[in-house]
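All protein chains of the complex are present and in place, except for one that has been dropped.
Labels run A and B following the written order; every chain starts at residue 1.
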Amino acid sequence: MAEKIIIVGGGLAGLMAAIKIAESGAKVDLFSMVPCKRSHSVCAQGGINAAVNTKGEGDSTWEHFDDTIYGGDFLANQTPVRSMIEAAPKIIDLMDRMGVTFNRTPEGFIDVRRLGGAKYSRTVFAGATTGQQLIYALDDQVRRYEDEGLVSRYEEWEFISIVQDDEERCRGIVVQDLKSLEVKVFPADAVILATGGLGMIFGRSTNSTINTGFAQSSVYQQGAIYANGEFIQIHPSAIPGRDKLRLMSESIRGDGGRVWVYKDGKPWYFLEEWYPAYGNMVPRDIATRAIFKVCVDMKLGVDKENKVYLDISHLDPQDIKRKLSGVVDIYEKFVGVDPRKVPMQTFPAVHYSMGGLWVDYNQMTNISGLFAAGECEYQYHGANRLGGNSLVAAMYAGMVAGPKALEYAKGLPRSSAELSSTLFETARRKEEEKTEEIFNRQGKENPYQLHQELGEWMLENVTVVRYNDRLWATDEKILELQERFHKIGVGNSPKCGNQIVPFTRRLWGMLSLSRVITLGALHRNESRGAHYKPEYPERDDENWLKTTKAEYTPDGPRFSYEPVEMSFIKPRQRRYDVAKEVTMQNVK
Amino acid sequence: MPNTYFWRKLHSFLGLFPIGVFLFEHMFVNSLALKGEAAFNRGVAFLQGVPYLWLVELVLIFLPLLFHAFYGIYIVYLTKNNVLSYTYFRNWLFYLQRITALVTLAFVAWHVFVLRLGFSGEISYAAVSQTLSNPVVTALYVIGLFASFSHFANGTWSFFVSWGITIGERAQKTTAYICAILFVFLTVVGLKALNAFV
Partner (left out) sequence: MSNDKSSSIIKPTSKDVTFIIKRSNGPGFSSYWEEFQIPYYPNMNVVGALMEIQKNPVNGKGEQTTPVTWECNCLEEVCGACTMIINGKARQACSALVDKLTQPIRLAPLTKFPLVKDLVVDRRVMFDNLRKVKAWIKIDGTYDMGPGPKIPPQVQEYTYELSKCMTCGTCAESCPNVNEKSKFIGPAAIAQVDLVNSHPTGALMKEERLEALMGEGGIAECGNAQNCAKACPKGIPLTRSIARVNRQTSVYGIRSWLNR
């Protein structure tokens, strides 16, 4: 019997896993809410990190590894991070062979740029739309395997839940066709979730509208452990919009963009002043907090709002065209001002979740047969992610998850095809009834309104600066929203093409996961990476150098903690005003 | 069995060779009328004296014309024009190419019927002159000439793109000017010749 693997999610991680599995001749069912080419990976702009050392700067995988652990404030388990960093240059080679249009040096080699938190140019890029180019290349490869009959795509199908057998092994998934709302079940020997981020929990973020974290939330409610939920990255530069906060890539700073505000009538380059060693190239958590301090505490924001100038008007227009046109075009299109001439106005926005499903070094969750890869798992970034590391982490995790899932499936005593069909039919019917129940709801609450309220609370209280009393209040608010959720009305749209019913289901997922984030933040009484509490401004390694693990109970998440694996680098103070080497001298 | 690609390319090719070449030849002979009735009649007589004329006409004129016309109708049918939504210049030319195709087809069919197939007797300056003595006919000829020449000129531009000869924007723009000059040239020559009969 041939093994069947299901992959949920058609972004970088999911596609890479699919390629790996198909390559070894096994069959894959690939599910994606949107056509894979429209996955959120397309929004990644700056580039992908790999210590290729082609600029003679003396970069090495060790430096990259150290920057990543240090930038993540030592919260990441070091062995998988190290393996990822060592694989990174090979991943670049692979993507190069797949035909990604990386920017080139005059001699024809792959060009590199610098991103935050690094002293080296190690970010490989394709203009300012690197994620888009990478995912298209992987999508092409998957299409090839589709052509060869190894991959079946189910696009515009949404994952609802996993099917578990008596031993609680994952045996398949229940999905819904988003066009007809038909609920179906698909058996598999192993399932890989590669379902991306959860920015929609914060209402508006740099994420796409599909990034609700629903799949993670759903399996969390089925018993999967969720780790480090409280670590949410706030990107320092985005442009505000009522519908979305549009990312302005870190590569703008990497290629020479400067951040400033007016102070005493003169431009004040506060990052350069406060962090002379890294200047505008500090990591995102540092830059965001600095901007917050300037705007909120010092009230120096542009127009007294939380905005600062991001200036590229001094850069060579040819260089801008070659390296940054993608983002500059976005700014011009949505703001209507030419950044080549007038400094951009940007502000911080929710961008990435370092936390996610807990996985072991084989990318398997605590549920046997359920794997996770990409932003939906927690493994590679610790308390703060470096720019350019998400793409490499997503692809690397996919490269691990694919073969490991296949290996797991091969070792199964009984394949899913041999299980009783009642198991699957029961799971399917359960979800069908749930859908039916939502479809019939005629209460007064509007799910989109509830979502807006959730977003406003989360944005206000669970982002850059966190206070325990406000986190408490936010959890209370979420509980209130959960109450009100039961009074939702979904109107009387017919089933076909109905969007409000699936959204309502996702809303419940968002509410459940937002508690994990909020309470995780509440419990962690220290400041580390993206998690910052003015009441506890220091990192507390003695008590908190450990991974948060949240387990679902009907009464709310139950937290436990596990120590961080530190086989290679000892924790040291993290500061960016001086060179990294200075911080190393103090390590005891 | 040749496929769509072959037929499409053949259609585009025939528009220039031999149909386009024939158009030039035709205008040359017509222009002989500028040198007087006798010159024109001599030219016609020379052509009538070509050996295997029927074969030459069949292979180099009628068959290509028939194919170009009927396959062209099919191409026109396959189009759903949208010049009102997409008002770009090239889109208008694309639309006009199809309009002029139909006008040219009607004109050529009528012209061939009147002056060739349905015509009893010798073609001569007098005969043509006689036909054009009706001002309505003359007006229709003017319209027909405009349509044929613009169809030919724009088709030539399109030929260069379709065969992958002009690739860049500049090259395509330059050939567009050349084809515009071609159109003006043919129009002047055609109308002057027409005038010589009126």
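Everything that follows uses one rule, which is that a contact is a pair of C-beta atoms (placed from the backbone, for glycine too) under 8 Å apart; a residue touches a chain by one contact, two chains touch by 3 or more.
Since this is a predicted model, take the numbers as computed values, not measurements.
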Residue of B:Ala139, B:Ile167, B:Val184 or B:Val198 in touch with the missing chain, whole complex considered: B:Ile167
Absent-chain contact - pick from B:Gln48, B:Thr79 or B:Thr174: B:Thr79
Residue among A:Ala88, A:Ala126 or A:Ile252 touching the omitted chain: A:Ala126
Which residue of A:Ile234, A:Val308 or A:Leu324 touches the chain not shown here: A:Ile234
Residue of B:Arg8, B:Lys35 or B:Arg116 touching the missing chain in the full complex: B:Arg8
In chain A, positions touching the absent partner: 19-20, 23, 34-35, 37-40, 42-43, 90, 92-94, 96-110, 126-127, 129, 132-133, 136-137, 140-141, 143-144, 146-147, 155, 179, 203, 208-210, 234, 240-244, 246-247, 288, 292, 296, 305-307, 322, 326, 330, 333-336, 347-349, 399, 446, 448-449, 452, 456, 459-460, 463-465, 491-494, 496-500
Chain B residues that touch the omitted chain in the full complex: 3-6, 8-9, 75, 77-82, 84-86, 88, 90-91, 94-95, 97, 157-158, 161-169, 172
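Here, only the chains that are shown with their structure count from here on.
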Intercentroid distance (Cα basis), chain B paired with chain A, Å: 63
